[in-house]
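All remarks here apply to the structure that follows.
Apart from one protein chain that is not included, each protein chain of the complex appears where it belongs.
As written, the chain order gives the labels A and B, with residue 1 at the start of each chain.
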Amino acid sequence: MLELKALSKTYKTGDRALSDISFSVPAGQVVGLIGPSGAGKSSLIRCINRLVEPSSGSVCLGETELTTLNGRALRQARRRIGMIFQEYALVERLTVMENVLSGRLGYVSGWRSFLRRYPQTDIDQAFGLLDRVGLSEHYNKRADELSGGQRQRVGIARALEQNPELLLADEPTASLDPKTSRQIMRLIQSVCREMNLPAIINIHDVVLAQNFADRIIGLQAGQVVFDGLPSALSHDALTRIYGAEDWDQVQQNNESQNDEVQLSNTRVPERS
Amino acid sequence: MMPGADAQTWRFRSPKQHLMRWTGWFWLIALTVFCWNLMTENTIWAFVADAPRQASDIGGRMLPPRWGYLSDLWQPLWDTLNIATLGTLIGVIIAIPVAFLAAGNTTPSRHFVRPLALLIIVTSRSINSLIWALLLVAIIGPGLLAGIIAIALRSVGFVAKLLYEAIEEIDENQVEAIRATGASGIQVIDYGIVPQILPAFCGISVFRWDINIRESTILGLVGAGGLGLQLQSSLSTLAWNQVTVIFLVILATVIASEWVSAKVRQAVL
Partner (left out) sequence: MSGEVTSSRTWKRPPVLLKNPAWRWTILSGTAIYLFLAISSVEVDWFRVYEGLERGWRFIQGFLTPDFSSRWRDIQTGLIESLTMTLTSTVAGVLISVPIGIGAARNLAPAPVYMICRSIITVSRSFQEIIIAILLVAMFGFGPFAGFLTLTFASIGFLSKLLAEEIEDCDSAQIEAIRATGAGWWQVINYAIQPQVMPRLIGLSLYRLDINFRESSVIGIVGAGGVGATLNTAIDRYEYDSAGAILIIIIAIVLVVEYSSSYIRRWVQ
């Protein structure tokens, strides 16, 4: 269970990225965070695990207040939060296995991680996760030998290797083609169901968000302007989030493209 | 680029740019001429005119090389290799922490530690290894140790500079991802940074080793051991036919080390 209260972030440059954000995410809920570029989606996600320092407000994960933690306590809180990145952010020159095991870094000692001597349970879990994401064959390949979709699967496995209580995903599909995007979203969705894991997925494809999230939060200029079920995302709401646009057409285009993708396996290079 | 129908004239640069360019060139030439006059003020041109005769004289004495001298050179050659290798090793070991302290994204403090690290780098880089050797021979006495430390001190700046530039160019996303797992500072360096800079690091070290082989051949001139000692004694007795042999040994060593370093760099990158 994650709870944000009156979270704000103002950058040194004076840009107000987030103002007064409050919401809570119960266990097992997948939240799609949508909004135009620069609305503060990325800042919001990073304020939760403190890759970005929030200016004020509070973030509670379970019983722990995250905003006041420092040093060791902060690292122990971070290991409870798995994160998936836009450009995968794998360590490209390490093997797939090392990347997955790096999810345990918050748990093992420095010399153990340096010698790559992880506890057997960690290794078993890593093999299990690689099986789960369909990459069990590739564990000793270097990460930069994999395709985009495969890399993102490794990214997911790394996040899950942490045994997280919360999953954060920052545009996990932005550098993938439409078909792979859907596969990745489906994978995230089903893992969250299996593990009863809450997730916040920051995404700019509205249709993908509607298809795979249990709840949608819309951000506009650092403020929550929509919070509800995907089905409640009306044209009015979309206009509030993104500004005026012919939403019928956009959604139709998107859906038809996505269907086509699902049916025929062809790659669609551009999405509208 | 052609003049249009209404006879627009086309110029390569605007007149002002033109003027600036020419003034720039003018000052460069004027300065060079001035420097040349200053430099050659005390030059005795008779000596310069005499150079071809001197050259042929020295050339005549250099040939034929005294090949028998080769047997005296194996030990100094071994010393030279050791000076270069051990010096590089020590230099690299010191350079690693300096580089991390100097890189903008890993330094613990931008305002205090970083300038200090950069000062170490520039000091080490500005002073040629021969000068370091000169100092060290005066301080700790002649011998291999002075040579090794001289090479090490010169290498610190070189390796640390290139390494910290490599550290500053890394992909921050990978580091952020490792940090997000709850890794400690050391672990972030180990998993997020080291894999990214390792190839550059190996390349830089081998490159410096290659340079150090060249530099260590002459350190003996000031008493820091190796082939240079032999060179110094041959020069002081005007034994030019021995000098030829030493030059050839140096040339062979340099070519061999360049080959090794190219191979290793190829294998690493």
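Assume a residue touches a chain if its C-beta (ideal position, glycine included) is under 8 Å from a C-beta of that chain, and two chains touch if they have at least 3 such contacts.
Note that this is a predicted model, so its numbers are computed, not measured.
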Selected from B:Gly68, B:Pro115 or B:Gly141 as touching the chain missing from the view: B:Gly141
Contacting the left-out chain in the complete assembly, out of B:Ile178, B:Ile193 or B:Ile250: B:Ile250
Hidden partner chain, touching residue among B:Leu63, B:Ile93 or B:Val122: B:Val122
Chain not shown, touching residues in chain B: 28, 31-32, 35-36, 38-40, 42-44, 47-48, 51, 54-55, 58, 78-79, 81-82, 85-86, 122-123, 125-128, 130-131, 134-135, 138-141, 143-145, 148, 198, 214-215, 217-218, 221-222, 231, 235, 247, 250-251, 254-255, 267-268
Interface with the unshown chain - residue positions in chain A: 95, 97-98, 116, 118, 120, 123-124, 126-127, 136-137, 139-140
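Everything below uses one rule, namely that only the chains that are shown with their structure count from here on.
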Geometric centre distance via CA averages, chain B-chain A, whole Å: 47
Chain A residues touching chain B - in the complex, by the definition given at the top: 49, 51, 72, 75-81, 83, 85, 87, 89-94, 98, 102-107, 110, 113-114, 155, 158, 162
Chain A contact footprint on chain B (complex, rising order): 171, 173-174, 176-184, 186-187, 190-192, 195-196, 198-199
